[in-house]
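First the structure, then my questions, so here it is.
Note that this complex is displayed minus one protein chain, with the remaining chains in position.
Up next is subunit A:
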Amino acid sequence: MNEQRFPSLNLVPKAEAPQSAKDFKTDQEVRWCPGCGDYAILAAVQAFMPELGIRRENTVFVSGIGCSSRFPYYMNTYGMHSIHGRAPAIATGLAASRQDLSVWVVTGDGDALSIGGNHLIHALRRNVNLKILLFNNRIYGLTKGQYSPTSERGKITKSTPMGSLDAPFNPLSLALGAEATFVARTIDSDRKHLQSVLRAAAEHEGTALVEIYQNCNIFNDGAFEILKDAASAERALIRLEHGQPIRFADQGVFRGPDGELTCAEVTAANEARLLVHDAHAPSPVTAFALSRLADADTLHHTPIGVLRSVRRPVYDTLMAEQLAAAVDQGGEGDLAALLAGRDTWTVA
């Protein structure tokens, strides 16, 4: 086999034969609502997995609770559908003890950002070799339509008939603040883009957070329509590409004198000052500014793509190195010597 093209999977056994999307489908009936954005994501992921070139049995999907968290049942890999919010913690234990596995977490905005917020931020700061797919539909689906931590303020739902009072989380800002080494955003309906982001996430060594805007056609239909409708998307959506000036329609992104990012019409005079996207910038400052470029209510100027991808030591690698170093320093553990300790006496 050739050198593994996904550095994060160097320790995972390679598949002996090519695989297809079909190999990743299970015999279980998929039970999302008809028209749910999850179907598109599932199909995109199943079609993408063969690209990794690793053994299917060395792939694990771990999820929490929520609509998105049913995902593992439909992937013909190893999988665990766990409890609400805890998937990052469970996956951390698995990934930290098994470097020969490719571990994926599937979660939603309620699961990851509300009940499981603590585990998410700590997984990100540790940089465990996990790929976290956060399906964000800005609503609680499985509990039938309450506002979520990403819902816009004033959201009218069953639990907020007069409008929600909470300010929403910006998942990417949160991830960047939590020292994430890889942060990206994509959209359920844009299969090509979704797969390109999955590819970049899989290549990343450490924790990758991929926010996927996902449509809940029952409780929050059309939440991302502005980014999907060809006409409106042209002016609302910003596709980030590393090394390329950031521009969309006749607009572009510029850094203002105070360091803030702004969108403005591109002219011959200002074209040279267009912000060039650098996903590998050591400082997260620009990525953070990009994560906050969109208008939270209207989603105008929403960047998608990889906002940040930087290298930092990976937790599970460090852990394995400590174990090896301990053996180097003290030799393999000797149980009899350990139990005896230093101060013993003998009774005849």
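Structural remarks
As a convention for this text, contacts are C-beta pairs under 8 Å (C-beta built on N, C-alpha and C of every residue); 3 or more make two chains touch, one makes a residue touch a chain; residues count from 1.
Here, contacts and distances are computed from a predicted model.
Name of the non-displayed chain as stated in its UniProt record, restricted to "Sulfate adenylyltransferase subunit 2", "CbtB domain-containing protein", "Glutamate/aspartate import permease protein GltK" or "2-oxoacid:acceptor oxidoreductase subunit alpha": "2-oxoacid:acceptor oxidoreductase subunit alpha". Residue-wise, the contact with the chain that is not shown comes from A:S82, picked out of A:S68, A:S82 or A:S291. One chain is missing from the display, and on subunit A it is touched by residues 13, 26, 28, 55-62, 65, 72-73, 75-83, 86, 89-98, 100-101, 118-119, 122, 319, 322-323, 325-327, 329-333, 335-336, 338-341, 343-348.
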